[in-house]
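Of the protein chains in this complex, one is absent; all others appear in place.
Lettered A and B in written order, each chain numbered from 1.
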Amino acid sequence: MHSLLEVESISKSFGDLTANNDISFSVSEGEIVAVLGENGAGKTTLMNIIFGHYLPDSGSIKFKGEKIPVGNTRAAINLGIGMVHQHFTLAENLSVLENIAIGNQSLLGFSIDFKQIEHKITKISGEFGLAVDPRAIISDLSIGEKQRVEIIKTLFGDCELVILDEPTASLTPQEVDQLFLIIRSMVKVGLGVIIISHKLDEILRISDRIIVLRNGKLTGSMDKANFDKSILAEMIVGKKTERPEKNKGKKTEKLMELIGLNISSNVGSPMGLSDINFELFGGEIHGIAGVSGNGQRTFAEVMAGHIRPDSGDLLINGKRIKKITPRAFMDEGVAYIPEDRTSDGVVGELSILDNGVLTETKNPKIANRFGFLNKKSSIKFVGEICEENDVRFQSLSQPTRLLSGGNIQKLLIGRWLKRNPEIIIACQPTRGLDEGAIVSVQKLLLEERDKGKAVLFITEDLDELLLVSDVISIMFDGKLMGPYNYDKLEKREIGLMMTGSGIL
Amino acid sequence: MIIEFLELFVNAGFWAATVRIACPLLLATLGELICERAGVLNLGIEGIMTAGAMVGWTAVYLGADLSLGIIFAALIGAIFGLIHAGFTVHLGASQHVTGIGITLLAASISYFAFRLILPTSTTPPKIKAFEPIEILYLSDIPFLGPIFFQQTFFTYLAFLAVPIVIWFLNRSPFGLAVKMAGENPMALEAQGINVLRIRTIAVMIGSALMAVGGAYLTMSAFNAFYFGMINGRGWIAVALVIFAAWKPERAILGALLFAGLDAYQVRAQQLAGAVIPYQFFLMLPYVLSIAAMVFAAKSTRYPKALLIPFRRGERH
Partner (left out) sequence: MRLEVRETYSPALSIIAPFGAIIFSLLCAFVLLFIAGAPPIESFFYLIKGAFGSPNALAETGARATPLILTGLAAGIAFRAKFWNIGAEGQLYAGALAATFFGTGLIHLPQFLMIPFLFLVGGLAGALVILPLVILRQLYKVDEVVTTLLMNFVILLFVSYLLEGPMKDPMSLGWPQGSPVIDNGVLPQILERTRLHLGFLIAIVVAICLWVLLSRTAFGFRIKSVGHNPSATYHAGIPLFKTVLVVACLSGALAGFAGITETTGLKGYLTLDLSPGFGYTGIAVAMLAALNPIGIIFSALFLAMIYVGADSMSRAVNVPTYLADVVVAITVLSVLVSLILINYKIQIGKLKF
């Protein structure tokens, strides 16, 4: 086997954060190398450097024995490196054909020969089993199909090394199987493949060699012959951080109830919601599992008063709610921690002080009855939030966007908890956070549960779901299955239900 | 009375006027359309048209050839386009505010320069502008002849621009890159294509077209430059782009519709002048533009990256 790619002591930092620290590894022809690591371990940064999106601070990259210019995507593509990004780089309103054509043309040409391109697409489709209609518009395709378009786009330029960034993140297990067949057919013809993931089980199935990144450093590498799950797991997380103790919550009375709720697909998520019956109890964390995009967000938004259901009833404390606005639900004791904290949670340009009181413009302590703000009590109020939730900052007047993700999330959750809500709706509250912040967010939610609050916990991460929840429901295709007691469920069964098969 | 209003439609003069009036709107709409397909709203359009009108006219007035006048107009448009792109594409400034700023700048500089060249004149002098060209045989066709085949070179040029822009956006590699830049710039970036450069060039091409649209007014319609002569045509073009759902083939429809309305109101005014004040006829294009925007508001075909600045290598 010839060596294809050699990465030599790559380092890259963004401000104070060291994303890659002296990383070296190599890939040979016909080999599948997996890069494993948690969120924020530096995997994507490393790939973006190889592919020329980012300029490394130091180090070099050799392809087929020759040094390649760094920070030049075009050069990387021309040499034969292709990358399938985690977030698809497709233009939704254009056709498959147009999306693929763009990379393989001189921009100064007169006319694109779409016939010839279509012909070549059909050829690649056949060779690697990538079924897709070249004339379809991207927005009409499923996630799996879009990914196939991305792969064709990569193979179209006759590349020899394919980088796949978290390719399984939003695929169903069946689609994952299909993808792995495609990858196998790629290495069969001699291509090298780098696959990035944080899912250990999948990686063990597909790869020939695994390298592990943690906090920007290479922590180990292992060949297929020596694969050992527990050693790899330790390489990924390092010294185990103390996870919160699992103990069962004490269920109290019913705080929220949804009866026969329906939402059409043109409001909120493309899934809509159909015939949702759901109960949320105090003193319990109710986990919602599901592949993202199956209606979880719409579900959370209905419960937070952002969307009016087409039909069905919503009861809080046994009371039917008529006024559907976020403010009305807040007054009923609902707190909603949205999935995307920087675009829906905080106003990045405003100060920490402003963000801390954003929900309180009607609070008589913050704004008097003539609407004038009381700065002194605002400072006290936000100071308390930060102290109680360990938000670390330089000054209350600094723009919130300068805080780290974990501190933003703690500020946001702290702000909501300060309202003393009865019902907490948390969407993916730990996503993208570092280990320490994840643990403190989980602890916060468990504490609230123990105070008798009802918590709705939506996550894609099954391990976290099982760790935190008392009861679990599964969402698929806008429908809800459950509830099930967490100790009665196997991870595998949940996984099956997340794909719509194997309803208990 | 109603018969008289209907009779206007069978008058070849009305249709010929419609075709003429459509030209500046058409060129401006195509120009704005190219900018927006690349993801950049160009509200400098009103001022850029003013600059094009002024420069085209002045070049000819100072002795340049008519076609050279068009080229100068296109050049000045491209320059203002470059400024607009510098602010919005490279610096990521607000496309709204920049556009208004460019409009103020281009218009005031044009007036300033015009006054420098002609300090005292009260009645603006006319130039020898484009003359109608009768196309052999075709111009003799009754009714259709005068409408389509007795127009000026500039008019033919404006309508020729439509198939060229259609080809540009649908067939040429660069046009495809422009569309990508407006839909998902990451798709270009992932292919190693410089998004900022594509957007800049697209805005320059679009602005050049707008300026040529402005030049039509001084070189093939009024034959002189007046203050405030663009009179909101640029803003109407912005509305027409929305109405056309960002498709060049539909832009021609919108431009003709609005031009027809304009040509019709001039004639209907003469019939109904005593009953309905002329101002209400003049209002129609503006009111209809607002109506067209409301009508097209639900359209989801807008370029997905419109108004969103792209920064290379930014971490998400």
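In the analysis below, a residue touches a chain if its C-beta (ideal position, glycine included) is under 8 Å from a C-beta of that chain, and two chains touch if they have at least 3 such contacts.
Note that the coordinates shown come from a computational prediction; the quantities given were computed from them, not determined experimentally.
Chemist: Identify the visible chains that the left-out chain touches across the whole complex.
Modeler: Answer for the hidden chain's contacts among shown chains: A, B.
Chemist: Out of B:115, B:128 or B:301, which is the one that touches the chain we can't see?
Modeler: Considering the complete complex, B:115 is the one touching the chain left out.
Chemist: With respect to the chain omitted from the figure, which of A:338, A:429 or A:482 is a touching residue?
Modeler: Touching the chain that is not displayed is residue A:338.
Chemist: Check each of B:61, B:87 or B:216 against the chain that is not shown and name the one that touches it.
Modeler: Result: among the candidates, B:87 touches the missing chain.
Chemist: Would you indicate which residue among A:162, A:346 or A:385 is in contact with the undisplayed chain?
Modeler: Considering the complete complex, A:346 is the one touching the chain left out.
Chemist: One chain isn't shown here. Among B:62, B:97, B:164 or B:308, which residue touches it?
Modeler: Touching the chain that is not displayed is residue B:97.
Chemist: For chain B, which residues touch the unseen chain?
Modeler: 43, 83, 87, 90-94, 96-102, 104-105, 107-109, 111-112, 115-116, 119, 231-232, 235-236, 238-239, 242, 277, 279-280, 282-283, 286-287, 289-290, 293-294, 297-298, 311-312
Chemist: If you put the missing chain back, which residues of chain A would it touch?
Modeler: So the residues of chain A touching the missing chain come out as 15, 306, 325-327, 330, 336, 338, 343-350, 354, 358-359, 361-362, 366-367, 370-373, 398-399, 402.
Rule of thumb we're sticking to: only the chains that are shown with their structure count from here on.
Chemist: Can you list the chain A residues touching chain B in their complex?
Modeler: It comes out as residues 14, 52-55, 72-77, 83, 85, 87, 89-94, 98-99, 101-103, 105-112.
Chemist: What part of chain B is in contact with chain A in the complex they form?
Modeler: 167, 171-174, 176-177, 179-180, 183-184, 186-193, 198, 301, 303-304, 313, 315
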